[in-house]
Structures are given as structure tokens and as C-alpha cells.
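One chain of protein is taken out of this complex; the other chains stay put.
Letters A and B mark the chains in the order given here, with residues in each chain numbered from 1 onward.
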Amino acid sequence: MLHTVNKSPFMNQSLESCLRFTQSGDAILLIEDGVYGAAAGTGKSALVEEALKNHQVYVLSADLKARALTNLIEGVKVTDYAGFVDLVEQNLVHAWL
Amino acid sequence: MDWNGRGRTGVQGMKLAVVVYEGPYNHEASDSAYNFVQAALAKGHEIRGIFFYHDGVYNVTKLMEPPQDDRHIANRWSEIGAKGVDIVVCIAAAKRRGIKDEVLVSNVRISGLGQLTMMAIEADRVVTFGD
Partner (left out) sequence: MSEKKKIMFTVRKPPHGTIYVYEGLEVKLIMAAYDADISVVFMDDGVLALKAGQNTKELGIKGFEATYGALVDYEISQVYADRQSMEERGMTEDDLLVIGEDEDTEEPIRPQVIDSSEIAAMMAEQHNILPF
């Protein structure tokens, strides 16, 4: 499965909930304000660091650049919209709106 | 050129549907959906349909007049529709919000929730963008 998360983890529990309902091997894609979850050294970095033990975690480059986010948690993969489409090809999708 | 799938590169035969829940400008949802659709078309996928629900129905009104240097969200969707993609505005959500046929940009149509149902059943994947 592919889970998309579009909310900042500082304002909203979507990322935490998503992680509670994922199965090992599921992919997680952070988009829009969700990309803040991939930032290294924050009060919420532990969420994605923990997720990386069982999941591939992707982050959308256009949203990263728009937010001037450069320092990412190690292991997070940066992808573009074409990569987003690839992930959708490979997986059933649930959006954690 | 058939923009709706065949004859281009990518996984053949994958049908994608896109659903948008939020209106233009206020949320990023419509932009994300647009960029996703563009990328999917570029990879040669068939877009089974795009469905606007909740405040998403505001995305395709020709009454919007953004500043010259900003993107025109309604026209962008109309251009996608011109490529043969079926773009549907939910009639129940639209009526509630004062959106009617006569205010829509071209290449989009108003129809019922049955269209969303058929997309969910017939598309290989549904991708939802919202708040």
C-alpha cells in the first residue's frame, strides 16, 4: 500500500495515525505540509525515523523546495511527481486527509 | 496524439482516477492534483476521470479571475479536459454552493455521485487530494 500524508506533524496527528495503521512494507509519501515530517532534528523527527525501520518513506521534491526544507532525516527518499505516479502504479493508495 | 494513454511510454492499461475535495488557491490540493495528473499523462496513463467534490466544485468556475502572474486554476483543468480527460463536478455539492453549468469552464461537466462510484470501481487506482 501507499499512504499519502499532507499535514504537518506539528499541527495534526495524521502522520501518527497513518503509522499506526500501516503494515510492514507499506510505502509512505509525504506531500504538501506533510513534508515537514521528514525534517531532521525536530521534535517530530522520531516518527519518520521509527517508520523507516519498516517502511520506505518518500517526500515530494516540489513541496520540499517550496518550503526551503533541505536537512532531511537519513533514509528518506526524495521523489518528484513522476515518482509519485510510479508509487501509485505499484500500490493501492490511501490519503490520510 | 492520444494523450489519454495509448501510444506513449509507461505501464500500459493502468487507469487512474483523481478526486479533489478542496477549492482553488485556499488549499494546495488542486495544485497537487494537477501536477499529479500532468505527470500521469506524461507517463502514458489513462486518466479514467477527475471528480470534484465538497468545495472542490469551485475549481472549475470561469468566474475566477486570478492576477495575471498567478496560475489560472480553472483554465488549467479545462486544458486537461481538452485532452479528452473526463472531468466531473458533483451536482449535489455544486448545487449547494451555487455552481451551475453556465459558470463552468469548457471541457468539464456536472454529474452525479454515480460517476465517482464508477471511477472507484473501474479505475485501477483512485488518488484523493484534499485538506
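Definition applied: contacts are C-beta pairs under 8 Å (C-beta built on N, C-alpha and C of every residue); 3 or more make two chains touch, one makes a residue touch a chain.
Just so we're clear, the structure is a prediction, and the values are computed from it rather than from any experiment.
Even with one chain removed from view, chain A keeps its contact list with that chain: residues 1, 13-14, 17, 20-23, 92-97. Counting over the whole complex, chain B has residues 19, 21, 53-54, 92-93, 112-114, 116-118, 120-121, 123, 125-126, 128, 130 touching the chain that is not drawn.
Keep in mind that, in the parts below, only the chains that are shown with their structure count from here on.
For this pair, chain A with chain B, the centres built from the Cα atoms lie 24 Å apart. The part of chain B that touches chain A in the complex is made up of residues 11, 14, 16, 21, 28-29, 32, 35-36, 38-40, 42-43, 45, 125-131. Residues of chain A that touch chain B in their complex: 4, 6, 31-33, 62-63, 80-82, 84-86, 88-89, 91-93, 95, 97.
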